[in-house]
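Pasting a structure here, questions to come.
With one protein chain held back, the other chains of the complex are shown just where they sit.
Take a look at subunit A:
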Amino acid sequence: MLKSNVFSKKTRNNKIKKEVREVYLRDDIWCGVSSCTTCDSPAASAAARLTASTILVVDTNVVLHQIDLLENPAIDDVVVLSVVLDEVKNKNLSVYNRIRALCSNSLRKFYVFANKFHKDTHVEKMEKESPNDLNDRAIRVATQWYQKHLGDATRVLLVTNDRENKRKATEEGIFAETIESYVKSLGQPDLLDLVVQPASVDVNMEDIEDSRPSKRKVIYEEHKPMSEITSGLRHGIYHQGKLRVNRYNPFEAYVGSESIGDEIIIYGRTNMNRAFDGDIVAVELLPQEQWHEEKSLSIADEEEEEEDVHLAPSSADDAPRSTTPVNAADQIPVPSRPSGRVVGIIKRNWHSYCGSLEPMPMPAGSGSIAYALFVSKDRRIPKIRIQTRQLGNLLNKRIVVTVDSWDRQSRYPFGHYVRVIGDIGDRDTESEMVLIENDIDARPFTAQVLACLPPLPWSVSSEDLANPIRLDLRQIRVFSVDPPGCKDIDDALHCTALPNGNYEVGVHIADVTNFVHPGSPLDDEASKRGTSVYLVERRIDMLPKPLTEDICSLRADVERLAFSVIWEMTPEAEIISTRFSKSVIKSCAALSYVEAQARMDDSRLMDPLTTDLRNMNSLAKVMRQRRIERGALTLASAEVKFQIDTETHDPLDIGMYQIREANQMIEEFMLAANVSVAAQILKIFPVCSLLRRHPSPTREMFEPLLLTAAAVGINLDVSSSKALADSLDCAVGDDPYFNKMIRILATRCMTQAVYFCSGDLSPPEFHHYGLAAPLYTHFTSPIRRYADVFVHRLLAASLGIFQLPTIFQDRPQLTSVADNLNYRHRNAQMAGRASVELHTLIYFRKRPTDTEARIVKIRSNGFIVFVPKFGIEGPVYLTSKGQKGGGEWYVDEQQQKIVKMDSSLSYSVLQTLRIHMEVVEPQPNRPKLQLTLI
């Protein structure tokens, strides 16, 4: 390996500082073309990827803007230069990750050529040459080298959209083309849709603007230059924050700003000034007299946007954002929150969106270029204008679109089509939409991942039995209780009476870490997926099926490996001692909740298993009671269950999920196991444990609940979880469902529990509010949650039977794992909810229903009702859309009532009423559920 050195000097403008870095130029960087005879060494032929007679060299802007095109399998044999990669990395990390993924994908022919370090293609900066020009020159030099290296048999084509670069390339005798002309030469018209149109004005743009003169005027204000924004931020004129668009009203957005310690509301698209949800923006406050009143109290304003029927939210994270209630004592509404407008966008959060095209008449002559408006499924995203040559094909399809630009003259951003998902209304298509929207990877596991699995059929080996760290518990009567039809059984229990009158209680969790080794492809994949996702009709596994349903599943009558927590408990459920150990178990029965409950209830049954169940149940009751006394909340959410037709996968029936004593019994022991494990791992690893916490809600978060409760004459004390639990117990109305209703509303006020690394927070913050536990973690479901896999490793290391993986020594990485788990967990929940919503729609499509509903929120032109039977929530309008404003109705804020002007009719919060549910199609292919008052 010959090594020559050339020194290059770089100046980095941090605080003007000269840095000298060495560059070692090499002659062992291969060209990656399989037919090349010059580069012949085993290493070179192993790396060779490119086979075609035409190879492409792409420049930075092509990668940055046309990544969707490059990802299309029609484009192949591409050389990606290392200068291009570096520049892409600096400009857009997500594009960088995508191009890297392409380069490492063995099915694609993308080759990375490290031109910077090759002795013939290294270029040095010339006098007065800008970095951009230097890079362009480096690209041209590399292209030229390729052409010379490969000779005339292969055509090397430089793809660039930069006119100047193309001109120079042609002068230097390099074949150069723009991306459009290259794609055109391929003769695949649908590929052209993927090509991003350059932002500069082209002929087509002029055409469409002429035809609609109204669009020519400037709609949005110019974004301030970056320098002005930075200085404005420093002087406190502008405020920086992440823009979050109201999920229920896309014309309203919030920017949480640290500098004023409050959220700034932004009303209307003009004030939002082309910002998308998730963008980091700079906001300027409007003068106080322009601060809007509580306009958001009305549902469905501007344009055709209106609220949909959706699944009842289960926590504050899912719920629509509440506005601070107007102080009703003052007659003049006080503009309570600052309003602002966006002056600049600091960081874009553009990615691809899925949805469909707005219905439009087919233009004459197929195959010509047409413009269409794309409507995203995510209501927070504005419509996106795209250009397409296959309009007829796309009109009734769900498609994926990305945003390219948004200039001041156009009402909607410009984007381009990426791919088709499927037909609108098709259940599989809609399900896939749910997955894409929530960033869930539902692809089958790769061969490398599957290679990590032990060979099937698998059984406990004699080595496992002989292993001194494994306790042999095969003689013990272990059983599992799960929902009916559960195949991934990750927990089993036992309960034996001891001679001294105490009980030995064991919780046995599938020993997943025995098969998933840290750092293996299987582990990486599981860590990326984070959790299994449960949709109504399918399950997307975190681990491959052989593991989840066979090797790890603690099924009845087979020997399985487990990780056990074993307590000795007094009959009063006091824990005397706790042991943790890896074990071998043989479950004697896999019961369903119904079966377990039936056994316990049937007084004739006296077999040992039933006795165990009863003993456990009595212990669980004591534990539960004690937990509630400590202040654990009994919360409620409206979980629904579908009965699915096994043939067509259509929903047959929906109903609320029923919770039995047996469920609570299992839950109680799982909680206890998690708490015990949390204490153990935190004791041994105080700074690198993975725990779960539930932040205490603030008083403001309870505000909507308190208002509602006050309206129905109930006083809730929210000062602590204990106080809340007690006052919830006292909140009994005249009908049985009233209490549950209040609990559902209370649950919605809270945020979700999150995973965190114990070193990142101080011990008082570890508290789990909902469970009233100082410490909590997840240990009991390693088959379907990666957090539990992590905790298994920690627990094993704390017992000294397993080496702690190196990742635990790297705190930032640990934090990022916890963040990813939270993200995945949340997405999985959102996907689950979206799937239920989808199936609700399918269910009601054929079955218009009359049912009972309760008012949960009063709006100026109607109210929001909750349908307990189906767990859905949606608006009921008192005034039809045409006649706007509460001419007939007015809202009594304090009483939470909506009253007709002549006082003949009124509706108050939590009132029960009957409604009619029906699926209507206001626009073709856009079905929605409509609720009307009977």
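Definition applied: a residue touches a chain if its C-beta (ideal position, glycine included) is under 8 Å from a C-beta of that chain, and two chains touch if they have at least 3 such contacts; residues count from 1.
In this text, contacts and distances are computed from a predicted model.
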Missing subunit (named according to UniProt) among the choices "Mediator of RNA polymerase II transcription subunit 18", "Geranylgeranyl transferase type-2 subunit beta", "ER membrane protein complex subunit 10" or "Exosome complex component RRP41 homolog": "Exosome complex component RRP41 homolog"
Sole residue of A:T54, A:S104 or A:S577 that reaches the chain not shown, by the stated touch rule: A:S104
Contact partner of the left-out chain, one of A:S35, A:S259, A:Q290 or A:Q809: A:Q809
Of A:V20, A:L107 or A:M606, the one touching the omitted chain in the full complex: A:V20
Among A:F117, A:W145, A:Y371 or A:Y890, the residue in touch with the chain that has been omitted: A:F117
Hidden partner interface residues of subunit A, rising order: 1, 3, 5, 7, 17-26, 82, 100, 103-104, 112, 114, 116-117, 803, 806, 809
